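First comes the structure, then the notes that go with it.
The complex appears here without one of its protein chains, the remainder shown in place.
First chain written, first letter: the chains are A and B, and each begins at residue 1.
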Amino acid sequence: MQIQKILMVDDDPSILMIAQISLSRVGMWTVKTVDAGAKALEIVEEFKPDLILLDVMMPGMDGPTTFKKIRENPALAHTPVIFMTAKGQPGEVESYCKLGAAGVISKPFDPMTLPSEIREIVESRVFDTVA
Amino acid sequence: MTSDLIDSGASKEPQQRIQGEKRETLSLSKLLMMTAFSAFWLGAIIFGYLHLVSYESKPGEKSAHPQEFPMESALAISKSTDTLFMFIHPRCPCTGASLTELALLSTRCAGKLDITTVFLRPPGTEAGWEQTGHWKRAKAIPGVKVVSDDSGKEAQLFGARTSGEVLLYNPAGKLIFNGGITGARGHEGDNQGLDSVLGIVKAKDMRCQITNVFGCALNSPPEDVAIAQGLKK
Partner (left out) sequence: MNDSLRQKMALRAKALYEEQSNVVHAKTDKLFGVLLVFEYFAGIVLAFLVSPKVWAGQYSGVHIHVWASIILGGLIVFWPIYLAIRHPGKTMTRHVIAIAQMLYSALLIHLCGGRIETHFHVFGSLAFISFYRDWRVLLSATVVVAADHVLRGYLYPQSIYGIAAIEPLRWLEHSWWVIFEDFFLINACLENCAEMKQNASRQAEVEITRASVEELVSERTQQLQESELRVATQLAATRTLADAGSLKEAAPMLLGTISSGMFQNVGLVCGSMWEVDGESGQLKRISQVEVCSSLGGDQPSASNEMLAAVTQLEFRRLAVERNAIVHGPTQSSGSAASVSGTAFAVPIAVAGLVSGVMEFFIQRDYQLNEQEYALLESMSNQIGQFTVRRKIEHTNRQLAHIVQSSREAIIGQTLDGTITSWNRGAEQLLGYSFGDVNGKAATMLAEVDLVEQLVLQVEATEQSKEAENIETTCLRKDGSEVDVSVVRFPVFDEDNRIVGSSVFMRDITEKKEAEKRVNEFYSIVSHELRTPLTSIRGALGLIEGGIITPDSPQMMELITVARSSSDRLIRLINDMLDLKKIEAGKMDMTKKRISVAEIVQSTVESLSGMAQETGVTIRSEIATDHSVMGDWDKLTQILTNLGSNAIKFSSSGGVVTFDAKMQDRGQLRFSISDKGCGIADEHRSMLFEKFQQIDSSDTRAKGGTGLGLAICKALATQHGGTLGFDSTLGEGSTFWFEIPVESDGVSIVSTEPRRANLDNSSGHVLLVEDDDDLAIVIAAVIKQQGYQFARAGTLAEAQESLAAMVPNVVILDLTLPDGSGLDFIEHLRTNPATVDIPVIVSTGQRMDEKTVGNAAIVDWLLKPFDTSRLNRSVERALRHPGKCKVLVVYDDSGMRTVLSAQLRAAGLDCLEAKDGLEAIYLTRKESPDLIVLDVQMPHLDGFQVIEVLKNEDSRSTPLVIYSGRDLTPDERNALTLGVTKHLTKGQSQWELSSAIDELLGRIAKRTHESASASKDSKESEDGLESRACETTAVA
């Protein structure tokens, strides 16, 4: 599936900036960044991203809660979501995947390779669903 | 006495008292006393008895009897059979026995013997004095003649002294038996006399021709003797 628009949600502005540069300059995608889950919900319908990158630990609405809320919207039911986490907890990846995430990327990430990682996750997910 | 001896043995056992029976125990002394008394008693009885028996066994006065039938007698002898004369004191109780024997005799010697009973009427007695029970009884005996003897003339003639005396004459007029036909005074039963008479009459058995007579005296004793004997008229 072709990704054109990505929505990035993270509370840390530095990370948002770096990710923005990485995804737009390296991944060549249209990127929109928001620093809170609530804000993300506001613009997601309008923006209609092909992929959502969701930070896990955020004050206010955290990643999983935001994810659930996104999924409540039928229009966004199939939008792939990738979680970004710095927690390093065992079993985290599994639980997010069970939730319905397309994949999990752990921080710190290499901004040069971030786009390819994302592509990998999305494509493998496509295969899964096709299979 | 023998019985006493047996008794004493038994009675000397102590009486056993079981379950409330009341039996006195005779003490030995009492027992002996009683035994002794019994013995004495028995002796007295025997004595008395013997006395009685001796009286009964006392024969009547003996006297001579005419060997040939006296012609003077009013009585008659039979020509065909022996004739028997019994002299009876009409009131003598003992003679009942004789009469019984006589009845026997009469029965046994029926036809072979002519029997006449002579009832004495002692002098001084009224007429009919001799017609007592004996008279009637004698009369009742079949084949027995009953004759009354006034004042005892016949008795005297024949020498009969005791009531119940029997004189047996053969048809020839010979005296073949004289005596009594009772065993003891007033005592019926088998006796020598009867047997003898029966023997003589029936079988001409002359072995015994004289027996004792047991009965009352036919003649009155003299007055003083009578009084001495306690007799009265």
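Convention: a residue touches a chain if its C-beta (ideal position, glycine included) is under 8 Å from a C-beta of that chain, and two chains touch if they have at least 3 such contacts.
Keep in mind that this is a model prediction, so the values were computed, not measured.
J.: In the full complex, which of B:Thr81, B:Ser148 or B:Ser220 touches the chain missing from this view?
T.: B:Ser220
J.: Residues of subunit A in contact with the chain that isn't shown?
T.: 11-15, 17-19, 21-22, 25-26, 35, 57, 59, 85-89, 106-112
J.: Could you please point out the subunit B residues that touch the chain left off the display?
T.: 2-4, 6-8, 10-11, 15-16, 18-19, 21, 23, 26, 31, 34-35, 37-38, 41-42, 44-46, 48-50, 52-57, 59, 89, 91-94, 96-97, 100, 120, 122-125, 152, 163, 183-184, 186-192, 195, 208, 211-212, 216-221, 226, 229-233
One rule holds in what follows: only the chains that are shown with their structure count from here on.
J.: What is the distance, in whole Å, between the centres of subunit A and subunit B, each centre taken as the mean of its C-alpha atoms?
T.: 186
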